[in-house]
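The complex appears here minus one protein chain, its other protein chains still in place.
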Amino acid sequence: MKLHVSSDLHYSFLPETGAVVSVHAATSPDQTVLSESLVIDPLPKLVLDPADARGERRFRAQLSGDVRIRYEAIVDNGARSLLPPGAIRHAWTDLPVEALLFLLPSRYCSSDRFISFAESTFGAIPEGGAMVQAVLGWLYENIEYAFGFSSSDTTAEHTFVERKGVCRDFTHLGITLCRALNIPARAVSAYAMGLKPQDFHAVFEVYLDHAWWLVDPTGLVPVENIVRIGVGRDAADIAFLSTSSPCRLIWQTVDVSPVV
Amino acid sequence: MKLHVSSDLHYSFLPETGAVVSVHAATSPDQTVLSESLVIDPLPKLVLDPADARGERRFRAQLSGDVRIRYEAIVDNGARSLLPPGAIRHAWTDLPVEALLFLLPSRYCSSDRFISFAESTFGAIPEGGAMVQAVLGWLYENIEYAFGFSSSDTTAEHTFVERKGVCRDFTHLGITLCRALNIPARAVSAYAMGLKPQDFHAVFEVYLDHAWWLVDPTGLVPVENIVRIGVGRDAADIAFLSTSSPCRLIWQTVDVSPVV
Amino acid sequence: MKLHVSSDLHYSFLPETGAVVSVHAATSPDQTVLSESLVIDPLPKLVLDPADARGERRFRAQLSGDVRIRYEAIVDNGARSLLPPGAIRHAWTDLPVEALLFLLPSRYCSSDRFISFAESTFGAIPEGGAMVQAVLGWLYENIEYAFGFSSSDTTAEHTFVERKGVCRDFTHLGITLCRALNIPARAVSAYAMGLKPQDFHAVFEVYLDHAWWLVDPTGLVPVENIVRIGVGRDAADIAFLSTSSPCRLIWQTVDVSPVV
Partner (left out) sequence: MKLHVSSDLHYSFLPETGAVVSVHAATSPDQTVLSESLVIDPLPKLVLDPADARGERRFRAQLSGDVRIRYEAIVDNGARSLLPPGAIRHAWTDLPVEALLFLLPSRYCSSDRFISFAESTFGAIPEGGAMVQAVLGWLYENIEYAFGFSSSDTTAEHTFVERKGVCRDFTHLGITLCRALNIPARAVSAYAMGLKPQDFHAVFEVYLDHAWWLVDPTGLVPVENIVRIGVGRDAADIAFLSTSSPCRLIWQTVDVSPVV
């Protein structure tokens, strides 16, 4: 599908602040950026970091005072495939080296503590793809999508106990359960069509059968309506804005619409 | 049943240390202390606190150097009854005032975070007694009794995630789920016949149908083999030994046997 | 000083909910309730619990639909004294039995983990009163009074790390440090004159030299401007409103003014 995505961030930075901004649609095999523009007002000195293997492009800048960052792109994500239930889970020795990191526990995803639960709940399912689908089904049955019960401190353990959360929390718990099952899993920040209210979205990817597969653990958005921005071990890594000292939100909008 | 219970604590206290020792069998309606002896060597100045409503008797002392504390008793707990499945759950306004505290979350039992899980898992069961039995059944099915996975820092949340623990952990999670269901629940330290290795035991009580009912969430010991020592909100309150500064264990034994 | 205190709580309870409400000024030796009124609209079946040793009076009710609870009183707290720097710290064996509980760690106050810090920072001060004043001075120097950095999940450990918080956080950290120094300390909910914005206040009391002494760890309110409501081990115990299921705030006001 061809999607028009945009984000418009308006923040106040006092004093001058180092910032890493991650709002560019990734230029990866499963999505093509057809056109894009970035406007920063006022214009700072800018460092555009090289794209990584997933096509992720972040930029860095020293920002000062009121700054508006507007990004817009038309993206074709037509080549994205659905996770096949029969996709196999690899032995550790058969994984690409860059997937290994996504087997380890991380800040919000203490997968090492979930091994008993994951094994007893999902361990008997023979194929990796079906196992991930069972994890998604369990999330759907057991976690309520609800605002106001989680914050930037909320971990997968909290969500597992409290049974409520938003996209970030579903993503952390989904990643955690997959890693506990020896399936590499990583967090993805995204533009997504159909979210209410419209905002950045958090989803995740699993590595099975020689490829990364995108899934939305909230079940809110089909993968063809998703445009990947960045990837990381969990939400600590994929913030759209990280800064060297606190900044203040003035306003912010995100928009995704079909190109007709 | 008539039981002979004993504990023998040998610790080193340097420098002089304030201690609260809770090893006396409680003198409560459901158990009668037929005879008992306490030997402390060397003998300190001692304060024996008055028994509370449950018959709990703690003593305080300033201890110094190597000290041995030997307690022995013969206890008849013959009047203890099993929790009836039909026991009703009270409205808050029908509870005795001293039960209210045991509805609140406490250090190791964050019942406020378990409300969604408890309601969706046990909320449809009509009677309080059957609800508590369902909680005990859930613990039996889902938590593995295992040493080496928990410590004095382990909370009910940790055990709910990791699915492994010892008597203290089963007790905390059981209490937490009952409180989340609006059933007052409190921790009980105990002597218990049949534990391997022999040690102090942790169990809990629920308030239903105008009475407290003792249950063993590990399922290891029938209630007629248990002699109650002390009660509290959770393990923070029922330690057999609390001290004003760190002390050092030399050795310690606990023994329970039938009086024939 | 004679103070006029009032609170007006307007909440929605659906379905019928058990509630414990703690808004009455305590009737304790250091404050006298000269007159008071309680209006609940609509009027539920009510249980007024007996006052405890500190004069704390809570009431319980089953509440349904929109309910307004208005409490008003004139209180004379003229007999309240300031903590003397020379007040002695008791050995455990010299404390009244009801003070012992307030030496133990509790949900938000894990005093057992602060022993090294407390001993190395305050341990050399010879008298209990001066020790508590040093704790208050340390809080004043090191913790910033700031909204938006803490929630009902925030513990003394969080506040010690993040160095920011509100009255509840100052109270938890102050209690924690005192208990780590073997000084009994308990949380107090209160009406306080001069808070901006006006709200319920959280302060604490320490037991030294045969008496409990009230202190305000935020330094915002002199003790003669404080009217005690309830006491407990920490914020888990002194909520002005605890309910058997979630309720919804409509609005709420608190007011304290001098009687002229």
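Order of writing sets the labels: A, B and C. Residues in every chain begin at 1.
In this section, a contact is a pair of C-beta atoms (placed from the backbone, for glycine too) under 8 Å apart; a residue touches a chain by one contact, two chains touch by 3 or more.
The structure presented is a predicted model; accordingly, all values stated were derived computationally and were not measured.
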Touch list for the missing chain, restricted to displayed chains, reads A, C
Contacting the left-out chain: of A:A79, A:L104 or A:L249, that is A:L104
Name every residue on subunit A in touch with the hidden partner chain. 18-20, 45, 47, 49-50, 60-62, 91-93, 97, 100-101, 103-107, 110, 115, 182, 236-237, 242, 244-246
Which residues does subunit C use to touch the chain missing from this display? 110, 113-114, 116-117, 120, 142, 144, 157-158, 160-164
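Definition applied: only the chains that are shown with their structure count from here on.
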Between which chains do we find the greatest number of C-beta pairs in contact? B-C
Taking all residue numbers used at the subunit A/subunit B interface, answer same if over half belong to both copies and different if under half do. same
Mind checking the rotation angle between the two copies, subunit B and subunit C? C-alpha superposition, nearest 5 degrees is fine. 180
Here the gap between subunit A and subunit B, centre to centre from mean Cα coordinates and rounded to Å, is 45
Where in subunit C do residues touch at least two different other chains? none
